[in-house]
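Submitted below is the structure of interest, expressed as structure tokens.
What you see is the complex with one protein chain gone and the rest in place.
Should a chain be cited, it is by its letter among A and B, assigned in written order, with residues numbered from 1 in that chain.
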Amino acid sequence: MLVTWKYRLRDTFIQRLDPRTRLIFLFSIIFALTIPEIWDLRIILPIFAISLTLYFMARIEWKDVKRGWAFILVFVIFIVGINGVLSGRGGPSSVTNIESPILFYVPVLDWFGWMVPITVSKLWFALNQIIRMLTMAILAIPIPYTMDPNIYGTAFKRMGASDNVSFTMDLAFRFLPTFARDFTITVDAQRARGYEMESLKGGLVERIRRLSPLIIPVVMQSTVTGEEVIDAMDLRAFGTSKRTWIKTLTYAPRDYFMLGLGAAIFISCCVLKWGFGIGGFFVPDFFTNLFV
Amino acid sequence: MSDFPLVVENLSFKYRTRPELAVENVSFELRQGELLLIAGSSGCGKTTLARCINGLIPRSYRGERKGKVLLQGRDVAEMEIAEMSQVVGTLLQDPERQIVASNVFNEIAFGPENLGLPREEIASRVEQVMKRLNIEYLHERETFNLSGGEKQKVALAGMLAMSPSILLLDEPLASLDPASAHEALAVFRSLADEGKTVILVEHRVEDAISITPDRLLYMEDGRIKYLGPIKNLPNEIDYTQVKLPAPWVVQRVKALDNAPVVSPRPEERERSEPLVVFEDVDFRYDEEYPFILQNVNLKIYPGDLIAVLGPNGAGKSTLVKHAIGLLKPTKGRVLVEGRDTRTMSVAQIARVLGYVFQSPTHMLYAPTVHEELEFGPKNLGFEPELISKSIVESLATVNMKEFEEYPPLALSFGQQKRTTIAAVLAMRSKILVMDEPTAGQDFANYTRFMEALCGTYDGGSSLLSANFDATLFITHDIDLAVTYANRVLLFGDKHVVADGAPEDVLKDVDFLTKYRVRPTSLLQLNLDLLPKTGRFLPAESLAGFA
Partner (left out) sequence: MNDKSTWEFGTRQVVYGAIGAALYGVFSWATNIFPLPAAGNVTFRPAVAVLIFFASAYGPWVGLLAGFIGNTLGDALSGWGFYWHWSLGNGLMGLVAGLVMASIKDFRARGDIMKAVGYGVAGIAVGMLFASLTEMFMGGIDLNTALFGYFTPAFLGNTVVTVILLPVLMIAFAAVASRRGR
């Protein structure tokens, strides 16, 4: 169980982008959909198409991401399902359209007679929701595979974070594989003392408590490591003056293009929603007609 | 400005949390280009002295400091950190914990970046330093994947990039195999020759004197016991405290007229059924990775006390992890008491084979030593009476009875190490496997430790032979193999390249060098005297024959 970033140098448009561009673009899309609360699939779908294109342009191997995908799909569907059942009492996404035809009932607590109606409008909303969530999620999935872990600190610094915060970022990346390895060794060492993960006995509390032989050695070792790292950094004058960050970042035309695109999407969404009232939730007739 | 780059005057220091002085009344000065070796047993105050010199005391560590440390005529306590870091460069013990960047270039540039130097200046400094240390080929590598020796060089480069005039090296050899350690030492020597003042803190004195330090400062309990040229050393320093070259020890033992003790040869046992068998074992971690083990055949018999030697990264740990079933062979079989490890769980194998990992910090977790020792036997489902009996016995064996209710995490390193052995003892396994049992301990401690384990006493049985049918330890210290083992395995080229009695395996010096095992003065002397002794002996015992 070795933690290595799956980052690899690939000759792609995505990887030639400035890391700042990628982070800013990601946030432009997230905010474009969430701040003006866009729920209109006519707007969401084109953005989804852009996200999907960028995802494929990153050219990451399926075997690397299939576990992540499985999780995301299960999670999104699960939460959308819960929402469908629980929703209906207000909130920003109220979809209790009483006139909407009822398709079937979900018996939540059958004995108590709590039957939740699933309406056409709820179904359409759920579909929107899934696509909307995916539009944001798939933009971020490729980042660990396609962004050099050594550049995050510099990128944050250039986006205005302080020396200390930016360096924390770098240092976290530095120690991640070290602690992952310490953890692996600890698991092995305890197994050699007869510890068996599989046969965790007892109730919930006991099971959680039984994790301490795996967690404590690693955490305690890390606190000792910390003292040494502080000394090492003090001795090399960390924090004494304004730091030079040796790596430079420069925006190329492609970055301006992407930043422009991000800004355009954000502004259009705001203008459409607030200026013209377009972009809210509605159920198109053709969808209702499918069922009625 | 004074002529001496470093002057220490009547320096004393007491940590705020401790009652006693850690450094007491230390005075010395160093010339430019001088190489000073500082030695002394664990806890004698070497690191504390180093912290006084590089200014961490009084800045980061609180306590009472008296006296003065003058760097180029100015007191460290009054200098700015940024200024001071360009005068003294410090290399800490474990490069793994000292490297702060994920890639080599950034690591070397870290100091100059903090000084806020212009980019071109930083880049040119990094380039120069890499050239100086011949590590240009590491330029774009990840620091995590470097070998121990490479890490050490990168850490050194990061320090040199600040262009300090005084280098302070605190036990820089601790994590290196002998061949890499000597490469590092050669670099330190050449830096001194270029005019840097070098302070080398190291208890591997035997290794360190191969680069002829100008003087040695020997400390005991925070005070200077000896300060002077190396050649008087044998008379000034206790050879049981610090590892000295074997001929010196012999000379000293003779001069003192101590009767050399020759312990009786451990009795050979009949070769019965093997306990562990490796049959044509091949192994790789993943299909994408190369084979680490290829065609390994090996049998461990009752009565074996095996030392496994071999270079860093050869696959020694990988090999022994197969014996306990943590790893399963890609091809071939490993049998423990006749059963294939593939059909057994690690916990089942643990009843037969106890494995002590290298660092105690990887396994100690419990609030008391007692609970720590309970862990294994409980996992194995021992009856309560047997558990308490095992604990009492194993604590007595490692001489830790009075610590039963103590938190293991508060113990010293040596005590922690003994706790881990006791934890394995309490599981009552038949075979004891130890990964680098002496790493990170000073000479006096580790001889005491190994003597306790392997030494034969009145009854003629050692702790190991009384408790275990067989023992195997991995080590980089060839002297341990010479002194304590009755069988030596040399591991290299993915399999066992030599296997036999120490006298047979270790006699071919060229062969050893090929596998990066460096012959030591003790081995050399033993080889010279072998016709008279008939077997390998510790240095003191050789006095009777030389």
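Going forward, a contact is a pair of C-beta atoms (placed from the backbone, for glycine too) under 8 Å apart; a residue touches a chain by one contact, two chains touch by 3 or more.
The structure presented is a predicted model; accordingly, all values stated were derived computationally and were not measured.
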Out of A:Ile50, A:Ile77, A:Met220 or A:Ala263, which touches the unshown chain? A:Met220
With the missing chain put back, one of A:Leu103, A:Met159 or A:Ile208 would touch it. Which one? A:Ile208
Per the definition of touch given earlier, which of A:Leu26, A:Leu52, A:Ile77 or A:Ile151 contacts the omitted chain? A:Leu26
Residues of chain B touching the missing chain are 15-17, 60-62, 365, 367, 407-412
Could I get the residues of chain A that touch the absent chain, sorted low to high? 1, 3, 26-27, 30, 34-35, 37, 39, 64-65, 67-69, 71-72, 78-79, 82-83, 86-94, 125, 128-129, 132-133, 136-141, 143-144, 164-165, 167-176, 178-180, 183, 197, 204-205, 207-209, 211-212, 215-216, 218-220, 222-227, 229-230, 233-234, 238-239
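As a convention for this text, only the chains that are shown with their structure count from here on.
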Quick check on the complex: what are the chain B residues that touch chain A? 54, 56, 59-60, 80-82, 85-86, 89-90, 92, 94, 96-103, 105-106, 109-119, 122-123, 143-144, 158-159, 162, 321, 324, 326, 345-347, 350, 354-355, 357, 359, 361-366, 375-376, 379-380, 409, 423-424, 427
For the complex, give me every residue of chain A touching chain B. 149-150, 170-171, 173-174, 177-178, 182, 185-186, 188-196, 212-213, 216-217, 220-221, 224-225, 228-248
